[in-house]
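Structure record follows, encoded as structure tokens.
As you look at this complex, bear in mind that one protein chain is not there, while each of the others sits in place.
Up next, chain A:
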Amino acid sequence: MTAVVEAEGLTKFYGRRKGLEDLTLQIQPGEVFGYLGPNGAGKTTTIRLLLDVIRPTSGRATVLGADTRDTAVRARIGYLPGELALEGRDRAHDFLNFMADVRGGVSRGRIDELAERLDADLSIRMGQLSKGNKQKVGLIQAFMHEPELLILDEPTSGLDPLVQQEFLTMVREVRTAGRTVLMSSHVLAEVQNVADRVGIVRGGRLVAVEDVAALRERAVRHVEFHFDAPVPTEAFEGLPGVRDVVVTGASLRCTIDGRPDALIKAAAKFTVVHMVSSEPDLEEIFLTYYSEEAPRARVGA
């Protein structure tokens, strides 16, 4: 199985300023890869390198098995720029028809179908599109030719929540069809529900690549129990995977890593009145990568 995106030692300096350093990464066919990092981390730099808008200082990359300089391969890529600019007096549907003409492979009615799904008005002149509409036009041109690889730079910025949901549905459909997605974001919440794997960049370096399903199992979870009578703290101390135990009167708060089994069994000795368990919070794991002492050892996968 050949990788859809393959980067090896990919490095970009803007003059003396670091954009990206020594990125080695493979994205496999059919996966949704979330590319995460704070602003200025190097996400857009990576994406522009993959699309040959800018040239690497060193290292190399292939996309869909071809060198990034290979122009023909771009008809098989759908791209949404991070700083999408659409100008001019052309109406949005004329612009989309032009893009479709050059790329080929856009089936009849496809543009209208996408416009309807995203609730985009395509009769507006490009220069007068609102931010949200602009982003929708950007998404339509990226998805319309059903490309083998979608590269989306901060795709959800400027979209209202309803449209965001529709967009995520579109991404899932792409994955179901066996096609590949690389999407960047600076918030995990935007990608954690669609991504199979996430890579984290910070300061121009890839600091971790994680499997989202595995991450979810490992993630910390905040749990609260309320009992019918006060409970002794000792009953909950030293349980495997249970941390930060705080008992106040008849209630217990703690965090668990992984399985809740031991905690449930300990709580069952008392009368449980009420229980609250939060969704696993992946964000917390990521915050540790974002901070200075990010463990380098986790690079890989």
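Quick note on the criterion: a contact is a pair of C-beta atoms (placed from the backbone, for glycine too) under 8 Å apart; a residue touches a chain by one contact, two chains touch by 3 or more; residues count from 1.
Convention: contacts and distances are computed from a predicted model.
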item: Per UniProt record, name of the chain withheld from view ["Cytochrome (Ubi)quinol oxidase subunit III", "Protocatechuate 3,4-dioxygenase subunit alpha", "ABC transporter permease" or "Xanthine dehydrogenase family protein subunit M"]; value: "ABC transporter permease"
item: Option from A:Lys18, A:Arg103, A:Arg117 or A:His226 whose C-beta touches the chain left out; value: A:Arg103
item: Full-complex contact with the absent chain, from A:Leu23, A:Leu36, A:Ile77 or A:Val242; value: A:Ile77
item: Hidden-chain contact residue, picked from the options A:Asp22, A:Asp90 or A:Asp121; value: A:Asp90
item: Where the unshown chain meets chain A, residue by residue; value: 14, 48, 51-55, 71-75, 77, 79, 81, 83-90, 94, 98-99, 101-103, 141
